[in-house]
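Selected chains only, in their assembly positions.
Letters A, B and C mark the chains as written, and numbering starts fresh at 1 in each.
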Amino acid sequence: MAVSPQTEVTPVRFGVVVFPGSNCDADSYDAVRSFAGVDARYLWHKDTELEGLDCIILPGGFSYGDYLRCGAIARFSPIMKGVRRFADDGGLVIGICNGFQILLEAGMLPGAMHQNEGLKFVCKQVNLRVENNETPFTADYERGQVIGVPIAHHEGNYFIDETGLAELEANGQVVVRYCDEEGETTPASNPNGSLGNIAGVCNREGNVFGLMPHPERVCDEIVGGTDGRAVFESIISAVAGKAAAS
Amino acid sequence: MKAKVYITPKAGILDPQGLTIERSLPALGFEGVSNVRVGKYIELELPDGEAAGAAVDEMCHKLLANPIIEDFEFELVPG
Amino acid sequence: MSATGQKPAYELLGLKEKEYRGICDAMGREPNYTELAVFSLMWSEHCGYKHSRPLLKNLPTEGERILQGPGENAGIIDIGDGLAIAMKIESHNHPSAIEPFQGAATGIGGIVRDIFAMGARPIANLDPLHFGSLEKPRQKYLLEGVVEGIAAYGNCMGIPTIAGEIHFEDAYEGNCLINVMCVGLVEQDKILRAKAEGPGNLVLLFGSTTGRDGIGGASILASAEFDETAQEKRPTVQVGDPFTEKKLLEACLEMRDKGLLVALQDLGAAGLSSSSSEMASKGGVGIDMDISRVPLREQGMEPFEIMISESQERMLAVVTPELKDEALAVCEKWDLDAVIIGKVTDTKRLRVFLGEEMVADMPVDALVDDAPTYIVEAVRPAHEVDEPLAEDHYRLPSDLNETLTTLLRSPNICDKRWVYEQYDHMVQTNNALWPGGEAAVLRIKGRRSGVALTTDGNGRRCYLDPRRGARAAVAEAARNLSCTGAKPLAVTNCLNFGNPEKGEIYHQFKEAVEGMAEACEAFETPVTGGNVSFYNESFGQAIYPNPVVGMMGLVEDVSLIGTTAFQDEGDTVLLLGNARAAIDGSEYQLRIDGEVAGRIPDVDLEMEKKLQLLVREAILEGLVKSAHDVSDGGLACCLAESAIAGGRGAVIELGTDQRPDLLLFGEAPGLIVVTVAKNDLEHFAQLALDLPVSVIGRVEGDRLVIRAGGADQVNLPVEQAAQAWGAALEALVHG
């Protein structure tokens, strides 16, 4: 793996939030640590000091058991105030699966989740089309690139009202969509009924990103693929780039 | 007519959802809330008629509620 | 002593008069009601192993890699590098038959607690399931509920459910089998045990609150047949709370890492009664508990109710007085109720207090060890015969293409994707082999090695011959592991049988246990623990005797594992083994002729071992392009599955010493199909020495063609086979 000189000097610092019930915290932690020039630490949901971080990951899992609604209780965790402030200051925040649901409930990303159309939990590999590669989370992908990333959720059926959808589309906030192998966003390639096959969105500023699929699960060939690596590579380059520019 | 169905966890049966909500409320500034129980509320429309009550009752038994761990009640309202 | 109506209290609690007298002897007086309730559960079949203990002694349990055999919450196996695997399987048959979702969910909860009670982090669940025919709406309801329950609990816990099996046969219509296995990883110096030690140490209860749910649940349900009164037992259904269990898991592992625990034990069947007495028994100590301190969910609970409640998600630990506050702090961090409820004594008695008042005082050894055991006179049932069916017993079907399609659509053979896609089978990111193959393989992060896991049960064959069937189940589990390249190391087993008080059932149990013992000896895979589930009957009709084998193997190098998929055009297809396939007990017999009859072939354990070693060595040398054992549906289904998995056809030419349908669909343990690149054929032959290996064809095109006797017996586009195999289960469930 090529390591650029800057990243060796100042490591890119990731924080992985642990809510009670998070269960992809270790997977995310392991995934980012497989990159050179990275520091990673866990953040307890009661932490309020978030100093010295470049990117915060809200990992997958079942925070608070996903009781009531996914993410509904976690968003009140003490750490979320800090995460919001961090994002307001331009820090990078990525919510994966349950992390995405928490960002929605917290209002840090627009929209809401319904149960999957099939009413069942679905765990399988799906194809995603990268719609916007100008975010700090996707810059290392080609626009329109089709990547294989797994999903594992019960409530990933993304919903937003018409006006909201129009805004998302107009601002390029739809970052990834479910598609078939050819990149077509067909109903058959939509695993959960999401509006417009939406799999992940970012905020207007582009520094908060949420997606249902799990890029951290495809960062190693031995477990089925590496198509998720570019998400973390993008983050690392974005942070390193920013550091170099300042 | 319209049926409104209320489904609640049977008394004595653990309700993890209710418990978790109850425990999280103080952190949101709501003190003193207890006995939170989470159930389902289902609305449906069905043809008017004598048999409507019996039909809803049967639906609850067979499909809407799980009588092993849940109780249900319903009311019929015109409309 | 209170008696309701005419019957004495002990009888209402399921005890026989003789057993009651035994309790009085052990106590030196008549027990009060609380004591009697505790005894009745500790001496139930479920906790006391009354009908199985003498026979289970036959199982081999020791080996150089076995760090912990039966007797603890789970077995532990040394996998080198200072690491170990904890594993255990358990049944939740009866609770699941009553409430499939919660029954299966709490089954997962229970088995997972067993694993982290050993200090291990759970890394995988497996779920061997058996239902009645999917043509019956109730069976669909059970299947959907059970799968959703396993999914809900396992997914929430973040433990991947990575393998299992699923069978549908009429024998399970009134009594489904819901077995669940959990596997954990632990550093050897962090293993915990349930041995209470050090009088003066404190007993800590933590996790959920205690309610009336599940009073007598698992143990009562699992200790009697199902009949009309099952309806009345319904209020005992327990509701699972995977979120609390996840916190419990993390809290336990945090306490382990901080060295805060003297001993740890989960509360399962018989709740506080069994957990406290078993911990005391293991340490040769006593325990005093004040149950007025137990956090209750309901008001007005009687002492006996608190003692036997089976509320889920609770653990009991022994901590030293010095470290108690630190332990409590960890519980508080994870937002778990936690109280010191008692202390370790040197009395060897379990004494229960309600505040100052002593409400029970029982000898620990009598509770734990002195449940009476029963030996029943075995009777061989009439359907067990000595001779197999004649090879021409059934008519030869006219179109074997159609027969193959029918078999591929059988719910016992078809794709199980509909099930495993409901499970998060990828969380923890260790799957070196995804579900759908021969066995699951997990890498171990930071090492080259990995573990392979599988479960195998074959009730139908055990019904025809329980000894041979059990031997075959062990052999198949080992074969599945070997086909991935893993060396089988150890077994955990779940013995599902009918009412052992009946001579015929006792016979099945005895034969199966002995058969399993023989095979485990041969493969050097000791039994590290397991579970016995009796009384799997409904209205007097027993299930097929079904000893389910959970087996673990070690993969030396996870980058070199075998898969079932055909790889490249031109690869040579080899059949290893010379077992003669038979129709007796086969899926073919069941689907086409609607019968289960005859006598199944026995496994040649010595030959089997050699063949498996060959496959493993060849995989390690990189010679094997695919490996798949011949099991349900015979050679033709085996070939079809490899073709479907690889998206490639094959042309196969078989000998003619048997009727073509038997060659294609007959079953016998001891056959493996491997493919090898042409260039490696010679190298493979050198490894094989004089073992029976025959070239039967090559990977070619996009059709599966099987010739025998000069004619195409099967000629089917792989695409069409894939369609039949892939769509069947969902169609059956939703159809």
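To be clear about the criterion, a contact is a pair of C-beta atoms (placed from the backbone, for glycine too) under 8 Å apart; a residue touches a chain by one contact, two chains touch by 3 or more.
Just so you know, these numbers come straight off a predicted model, no measurement behind them.
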{"item": "Total chain copies in the file, per protein type", "value": "A x1, B x2, C x1"}
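Criterion: only the chains that are shown with their structure count from here on.
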{"item": "Rounded Å distance, subunit A centre to subunit B centre (Cα mean)", "value": "35"}
{"item": "Residues of subunit C engaged with two or more neighbouring chains", "value": "241, 243-244, 335"}
{"item": "Of all residues in subunit A, the ones touching two or more other chains", "value": "64-65, 67"}
{"item": "Of all residues in subunit C, those that touch subunit B in their complex", "value": "98-99, 101-102, 208, 211-213, 234-235, 237-241, 243-244, 297-298, 311-312, 335"}
{"item": "In the complex with subunit A, residue positions of subunit B that touch it", "value": "16-17, 20-21, 24, 27-28, 38"}
{"item": "Residue ranges of subunit C in contact with subunit A within the complex", "value": "148, 151-152, 155-158, 241-244, 246-247, 334-335, 420-432, 434, 443, 445, 558-559"}
